[in-house]
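Missing here is one protein chain; the remaining ones are kept as they sit in the complex.
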Amino acid sequence: MFRYLIRRLLAAAVVIVVISLITFVIFFALPSNPALLACGKTCSPSRLAEIKHSLGLDQSLATQYWNFAKGIVAGRTFGDNSVVVQCSAPCLGISFASDTPVFQTLMQDFPVDLSLALGSAVIFLIVGVGLGVLAAVRKGRLADKLSVGFALLGVSLMPFFLGLVLLWAFVDKWQLLPAPGYTPITQDPVAWFEGLILPWATLVILFLAMYTRLSRSSMLEVLSEDYIRTARAKGLPRRTVILKHGLRAAITPIVTIFGMDFGYLIGGTAVITESVFGLNGIGKLAVDSVTNFDLPTILATTLFAAVAIVLANVVVDIVYGLIDPRVRLA
Amino acid sequence: MSTTESIPEQKPASAAQSGGGENLLEVNGLQMHFPIRQGILFQRQIGAVRAVDGIDFAVKPGESLGLVGESGCGKSTTGRLVTRLLEPTAGSIRFDGEDITHKPVTKMRTARQQLQMIFQDPYSSLNPRHTVGTIIETPMRLNGINPEQGHKKRAQELLEIVGLNPEHYNRYPNEFSGGQRQRIGIARALALKPKLIVADEPVSALDVSIQAQVVNLLQSLQEEMGIAFLFIAHDLAVVRHFSQRVAVMYLGKIVEVGNREDIYARPRHPYTHALLSAVPEADPDGGDRERIRLAGDVPSPINPPSGCRFRTRCWKAQEKCATEEPPLVQISGNSAGHLTACHFPEEPSITSRDEDVVLDPALAALEESAGSGAAAESSTGEADKAATPEKSEKATDKD
């Protein structure tokens, strides 16, 4: 297991380095001149050269990447004589738009996405798998048809529509909930919870559909396995057969997809949900940085999303090893 | 390992085998070691699965050589090596006078056409998107064979030869049963007028009543078309029926080879005895056969036992068996061409012996307690004792 773990982590590190390299090259080697963007609309050639120099853009691409990478590990100082901006490790650059280190902004926005992802994931995973198992066990009967139909309905609703409907119903019409927003959990757990109920609900409805269908089909497949027949032949109660023997095996493909989705969510891909409910998450940060041509922020958010997904996959691999001894002992 | 020594040692054996007439297929010192790699960043080789570990045999034109053994003995790997689906680690393969050991399939002139293979699984070996006609014609087209009567006519002829309706030319494999699919596979192999067909477990996936149909078909092909066969199977009765000569493999080595009568009526190697005695016969009166029950399973080919590989399951094993690998030779009392690799060969008979050989600890314990009612209580203790000596060997089949 240890060897397996080390191998997975090393592979993940390699992937992250490669991703950072690719994103870096894409953003800084592109014909658009970052210095020109940073310089603003009224820009003299001398000012441009100065900025170019302070951003290190007059150096070779390799040196630039090296400095960027070094910045992540050891921090970095931008500019030389006139303006000096300190960017402590891990430094992902200074935002052109706000002149603050990007990493700081990222860390401010991250708890929003983490709360969104964690809260919704717990619900859609438990409810989705539960419904899926129920549907599989009662295949062809009413419970199956209802849960499948419900799942189909959920997947066909777009979050901006669903979110707006929920907002209108729960906040404006019935006034059951306060306007959604993010309050740090350390500050006021109740406000944190109340403010996130609707965003969670939106994400849950969105993902629930897929997880119900996925766990239904996975469970159906497992239930037709020989070892399930063996479990029944031993005289085990139905509940034990389904939960101990069936679910444990059926959960494997779900873990894979879940790892991917969770990475996406944390990485700020729930951007539509964020903007519908006015949450300042990484998704919104990324969108804003694109509209502002804020290259360091674009780079940082892209990299962040990539790292989130890669790390989520490492976790998936570890969970795999815990579930399946054949992986662990191979 | 003593492989470098064992090859020259076995050379005279293979010469003895090929004594009469030209050989169609000649295999010498053939080895296939599949590397096992492990490592965190860089994979390095930490061992090898010695699937085939230095074997010699020859097949004469029109002859059927049966290759029998249990799973993991290397018989299927041998078939794949001969048909060049695998690259051998060492040794040589000569087909029809041409050395094809390392030749890419595309560079082989005659062998490519004249050496065909029939596979075990009639379901996965036919492309489901091609019609039967296409499946049979493709090898002809690829090899630039243009029969006088045209490809379609020839394919229909072949269908008829293998006992299928020529009108089914345009059907797809899924419209056929397992036995019929195996016939299609045979027709495809026949399309190139092969001199040798390597048949890897061609009937083991089929129902009993269908098995016999296919065996009969192969037999008539062998007789009427003079095709030689390398017939690989685990079913000793089928092999006996189909092959004039038989080689018994165990853990990557040939332990005994000879004419059908030698192997089935006068076997000398203890493993051949064990194999034959294990075959269940549908004859309630077949009680005069010897009864040998080995213990455990075949050890791992990753770390085969030293000396004679069968010694860990053999009732006659002595120290010599662990230190010295027995050569595959004609031992005294055997007819020419009957070679056995054993230091302490058995009597050349398969009729029952004075006492059954029961090495399986559980069986021995149960039978002992059944034999003497008083000893029933100590039966588990006996099983324990019997199990002890083979502990070290059993650990190997864990992987």
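Which chain is which? They are A and B, in the order written, and residues in each are numbered from 1.
Methods note: contacts are C-beta pairs under 8 Å (C-beta built on N, C-alpha and C of every residue); 3 or more make two chains touch, one makes a residue touch a chain.
Please note the rule applied: contacts and distances are computed from a predicted model.
Engineer: Assign the chain not included in the display its UniProt protein name, restricting the answer to "Acetolactate synthase", "ABC transporter ATP-binding protein", "phosphoenolpyruvate--glycerone phosphotransferase" or "Transmembrane protein".
Structural biologist: "ABC transporter ATP-binding protein"
Engineer: Consider the whole complex, including the chain that is not shown, and state which of A:Trp66, A:Trp168 or A:Tyr227 touches that chain.
Structural biologist: A:Tyr227
Engineer: Using the touch definition from the top, which of B:Ser125, B:Gln211 or B:Thr312 touches the missing chain?
Structural biologist: B:Gln211
Engineer: Taking the entire complex into account, which one of B:His130, B:Lys152 or B:Arg260 touches the absent chain?
Structural biologist: Within the whole complex, the residue contacting the unshown chain is B:Arg260.
Engineer: Touching the missing chain, which residues of chain A?
Structural biologist: Considering the whole complex, chain A reaches the absent chain at 225-227, 229-238, 240, 245, 248-249, 323-326, 329.
Engineer: Tell me which stretches of chain B touch the chain missing from the display.
Structural biologist: Residues in contact with the chain left out: 70-71, 177, 179-180, 207-213, 215-216, 219, 234-238, 240-241, 260, 264, 274-286, 293-298, 360-363, 365-367, 369-370, 380, 383-384, 387, 390-391, 394, 397-399.
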